[in-house]
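Here the complex is missing one protein chain, while the rest keep their positions.
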Amino acid sequence: MSKKSIGILILVIIGIIITIIILDFLGNRPNNRGDNPYEYNVEEFKAVDASLIHYKETKNIPLGDIIARGMDIFKGDIYITGQNFLQVIQINGVKKLNVELEETGICLLVKEEFIIVGLQQKIILFDHEGQILNSWMPDKETTYITSLAMKDDILYVADAGNRRVLRYNIDGTYIGEFEGKSESEAGHGFIIPSPHFDLVVNSYDELWVVNPGKHALENYTDEGDLRGFWESSSMKIEGFTGCCNPAEIAVLSNGSFVTAEKGGMVRIKIYSQSGQLESVVAAPEKFVEEGKAPEVKVDENDIIYALDFDKKMIRVFEKK
Amino acid sequence: MKNSLSKIFLFLIFTFLFLGVYGQNRFPKPEFDSGYEQPSPTKPEPRSNAMEILDVFVLLAALSLSSWLAIKKRSRQGILWLSIFSIIYFGFYREGCVCSVGAIQNVALAFFDSGYKISLTILAFFLLPLIFALFFGRSFCAGVCPLGAIQDLLVINPISVPSWIRKTLDFVPYLYLGFAVLFAATGTDFIICRYDPFIGIFRMNAPYIMIILGIAFLLLGMFFARPYCRAFCPYGVLLNWMSKVSKWHMTITPDECIKCKLCEPSCPFDAIEIPIDEKERTEDTVRKNVRRFSIYAILIPLWMLAGGFAISKAHVFLSRANPDVFLAELMITNPELIDDTENLDIQTFLESGKTMEQLVEEASVIRMKFKKGGWFLGAFLGLVIGVMVMNQFKMRKQDIYEPHKGNCFSCARCMDFCPVEKKI
Amino acid sequence: MLISGIFTLFIASLLIFNFWHMKKNDPIENEIIATFVERLASDPRNEEIMVEIRNLDLLARKAYFTSIWQVNVGSYILLFAGIIFALALKINTDLRRKITLPEGSDEKLFPSRIISQRWLLISGLTIIGFALLAGFLGKDQLKNFSPQHAAAFSRDSIDESIEVIQLVDPEANPVLTTDTPVENGQAEDNTNANEISIPAASASSKTYYGIEDFKKNQNTFRGALGHGISYSKNIPVDWDGASGKNIKWKVATTKSGFNSPVIWEDKIFISGGDKTARIVSCFDRHKGQLIWEKEVKDIPGSPAAPPRTTDDTGLAAPTMAVDGYYVYAIFGTGDIIAFDLDGNRIWARNLGVPDNHYGHSSSLIVWENKLIVQYDSGKGGRMLVLYTETGETIWDIKRPNLISWSSPILVDDKGKMQVVTSTDPYVAGYDLETGNELWKVECMMGEVAPSPGYYNGLIYATNEYAILAAIDPAAGPAVVWENDEYLAEVSSPVASDGILYIATSYGVLVAYDALTGEKYWEHEFNNGFYSSPMVADGKLYIIDMGGVMHIISADKTGNIIGQPELGEDGYALPAFADNRLYFRTNTSLYCIEEE
Partner (left out) sequence: MAEEKKLNRRDFIQNGARITAGVSIVGVGVVAATKSSKDKYVWQIDPAKCTQCGRCATDCVKNPSAVKCVHAYDVCGYCDLCGGYFKPGMNALQTGAENQLCPTAAIERRFIEEPYFEYIIDEDLCIACGLCVKGCGAFGNGSFQLQIRHDLCDNCNECAIARVCPSDAISRIPANQAYIIKGESVANDES
């Protein structure tokens, strides 16, 4: 090869080298990168038909710094509990009561005579002035209390840690418990992959318990016998998806269920007592992506309150 | 790279915080009736510390052997075999990492980032070749550095380039070194590692664009011997300094030079200094050169000042290499990108919960570092240019054939060409 | 040789083809499968489609992993072929090479050096040129960033129709605490529990020290009520840290902090802190002995890992307050604590970890039974007043301002105390009793660190990039005069005897007529000021960032009286007492007295 051709070859190669370096450098800039070929896409399931949405958001109450975990509505006041507190807030935002708790309150239930707060492993009864009336602890160390409900004088306590529902008298005496298991095929017991395990008593005095692992709502007798259930497993709007949904439920005065889901698609929906989707309260777009399930409660006027943990506020939904 | 590299300990704290929040996920598992036992995830161990120490010892042994072969044994054959060993061990077995060249960046980062801990192995890889160069010349380049060795083996038909090209190319490594240190010190990028042309070949696995880069360099090396070492290698700059003042540098001839000229074409790297034609050293040129020398010597501070000013002026531009700065600016200039769901960097940032103010604050801090660093870098480059220009008029007497102590790679090729035998 | 060369080329091109192929054949990118999946969605029971998909999928996966395998094997073969090719080439050229005498370089030494020199010059100048070009073309977009801008980046699109209700703690309903916290017992472990149960709002029978006592003791940041004036007499003007001249005593401090010492009678207090611990120390003012030192710990709600702060703020930036009975300290962790003067812990609580990117630095101020805490953070403005006896909240207001680093001052408005704060975007006065906002003027912006100044009914507020404003709250409120020539970044304004002093972070100290804004004099020093000036004994004392104390006559002449230095960095204010000056550096506490 002649010197000249070698020289040209060298120049060409140097050109290639410089081009490569520049290409590589620019190719990695944030505005120049290609899309992710492995994108996980659930957008089509997130879209909700607007005609299904029968509710509108009317009020927001930002909670600021406090970390709330549980909420209940009673006579127009909002009761919240969370990291070391129990607070009562009037609907106009004025705090009525603030009680310090030794631990984080997880759930609460307000009745005429008292306020019941569930800590992880303890149940405390307060009067409406914030004085402790009574408190007791369930027997097992793995207890993880997630929900409370009352029927007549019996307190139902959802213990997600042991997959059971406990029954107590209001003075703290243990009456019994059930795990939802039975000989029949339907009685597979509660499947609770993560600490979401909710129960309610509706206006017909029926106890409904969520079986999140089965995407089911189950109706039990006082003794713990399965009386009826419905389940709906689907990623579409009609059903529940993921490992443990619905994570939170509440009941309207007509017995319909308000359900809240966690995870990739946070949404609040209303199902009839028999499990038919009636309407949608809030579509996933209203919530943080991959968020926690909001705690939902209903007041006497069937106004729905949602405690949004990700946005740290109480959101109020009213019928359009 | 980003800043995360340095924040090992902070990161541990973060983990802890995270687990505090999501601790609820650790939930009692199902009780299995079928006697199922939960497996635990396997954790293949990283390469052990002992093996790292072994690497240091192999480096030490290879350096000693290379020095001995070049200076005592004077054996090109030996160095050739050593370089094959180095390619196999440091290249293909160790996959080009850990390497002395890249260690510059770790050292730079350790100097400027208090949170960054440099491992002793890397420090040893950085220091040992320099110490050897101080005593024995660039024996590291001769047959220990896998990057050099692979190019050295592919020197097929080296052409001799005019000295002005060489002298100009000599400046590029300084530039590369300067920027590598600036980028490493600001926690922006490790450009030496990122654009290491041969690492893809050693790993036999790389983005294909980088493999093409490696092949391009090798092809280039067939005609312009050791292109990376001579025109890019930032570590070569440090070795060059050390080697210039080395105590026992290798010589072409075992004894007295008889100026037979035979060795002249032997060096593919044009590193042999040939005797100066005394006829050219007329009194007139000498006087002229002395004058120029002194003028350019006086100009050096000016160079430094100009360089510092210019590069620190360019800090805005340079700092865009930093991903944080780039992202911050991108979002300020193109706020509409927030709605671009395909832009992962921006979407991830928005989801991270970090505020824009924090990002801008961090970016400004990095930018300021670039401004300050720009002064140092510019002054350094100015100094280098100034000294290089000045040195063109250095009137050193040269009456025998000897290797240029800075540029010589101690590859021992020239020795075979020397007809002189060692006197007993 | 030729054969090996061709072989190498062949393998290389195969490999490149494979790379390209692999890009196309990404297993999930397969479009045929995608169409089948779509069809399946409309016909979920169709077994045929399922089988089809499964087969195709299997094929695609197989192809993917084969191509990876091919790349691996191919690169080994390529390597091998490359080695053979290189060897062949080498042997080939070596065979052809004969030892020849060099044809003798035709390059002349000196002329070629001139060319090299020229090219080096060219490349050097090119680089400088490019750098300058890049410098002039590169516009610093970060500077364009403004808080308004930031709003665009918050993702929440707020639905206008939603009513947002803010939580309020009404004064009418003081916060109740029940006995529950006692169960875990940490809150008040070593306290004198006798007075705790007094409700916050009710008055105590204790007589509190008043303004005359505060004037004698520099009990808060910038002296009595935070006005920056010391009433002590005979303050030293000359000392030297290096020779020890006029240094009465010097004592090492346990932990560093940027807070200034506070004094009550014979005691002097400082706080300090780092990641590991926060402390409050009390020294004998006359002898320099440590009397007590207490660690601030075991506070419910206190974070396990303190929040990050910058080095020039740290966790103990706010100055303490002392009211003659108790000494109060607040830290960057949100912990606030009270000790009595003998070091017994009275109460402690955590106000919530502040979201502050430098670190919380607003100092405390105390009046009668009320401890005022300015607690603006990244989450928004907040100010609270705590009951000094128990630490219970008397009032706690959320304010619509942004984060700040300034400290509140107190202003006596016809016998009623007002709290005045300077924040972004406004300067405002609050009723100390109720927390009601009495007036506000929107004139500040940016990261407000200077505290307000006060003289003769006028409030002075300033911040860099904002303005210097003299505000008369009684007149509307109205800005009486303003100026933007010299603006302080951190240092707070102080006014005394009709003269207002401003110290900037770039080293200018300037004096204005406090009532009209007319400039009397200015001095420019080498080092900038972060510390605030204080007027004492007719002289202005201010320390610069280089550790030099500038002492200037506090009058219209502005004569420099002295510039002594300790030879140690210090950013805190000095504490003044009769004949004495106390000064805190990073490592030590000094007492200076002229012999």
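Observations
Should a chain be cited, it is by its letter among A, B and C, assigned in written order, with residues numbered from 1 in that chain.
Throughout what follows, a residue touches a chain if its C-beta (ideal position, glycine included) is under 8 Å from a C-beta of that chain, and two chains touch if they have at least 3 such contacts.
Keep in mind it's a predicted model, so treat the numbers as computed, not measured.
The chain not displayed here makes contact, within the full complex, with A, B, C.
Shown as candidates are B:Ile118, B:Leu337, B:Val365 or B:Val420; the residue that touches the absent chain is B:Ile118. For the chain missing from the display, the contacting residue among B:Val56, B:Leu305, B:Leu344 or B:Met395 is B:Leu344, taking the whole complex into account.
The chain not displayed touches subunit C at residues 26-28, 36-37, 40-41, 44, 49-50, 53-54, 57-58, 61, 64-65, 68, 71. For subunit B, the list of residues touching the undisplayed chain reads 1-5, 7-8, 11-12, 14-16, 18-19, 22-23, 25-27, 29-30, 32-34, 36, 38-41, 43-47, 49, 52, 95, 97-99, 102-103, 105-107, 110-111, 114, 116-123, 126-127, 130-131, 134, 189-190, 193-194, 199-200, 203, 205-207, 241-242, 244-247, 323, 344-345, 347-349, 351-352.
Within the complete assembly, residues 28, 30, 33, 36-42, 44-45, 188, 191, 193-194, 213-215, 233, 235-236, 241-244, 263-265, 290 of subunit A touch the chain that is not shown.
Methods note: only the chains that are shown with their structure count from here on.
When you average the Cα atoms of each chain and compare centres, the chain farthest from subunit B turns out to be A.
Chain centres here are Cα means. That of subunit A falls 55 Å from that of subunit B. Residues of subunit C touching subunit A in their complex: 26, 28-29, 156, 159, 161-170, 173, 175-181, 183-184, 300-301, 352, 379, 398. Taken in their complex, subunit B has these residues touching subunit A: 24-25, 27-28, 30, 157, 159, 194-195, 197, 207, 209-210, 212-213, 216-217, 219-220, 223-224, 321, 323, 326-327, 330, 334, 337, 342-346, 351. If you check the complex, the residues on subunit B that touch subunit C are 13, 16-17, 153-154, 156-157, 162-165, 167-168, 171, 175, 201, 204-205, 208, 215, 222, 261-262, 264-265, 274, 276-277, 280, 285, 289, 303, 306-307, 310-311, 313-318, 320, 325, 328-329, 331-333, 335, 338, 350, 355-358, 360-361, 363-364, 367, 378, 381-382, 385, 388-389, 392-393, 417.
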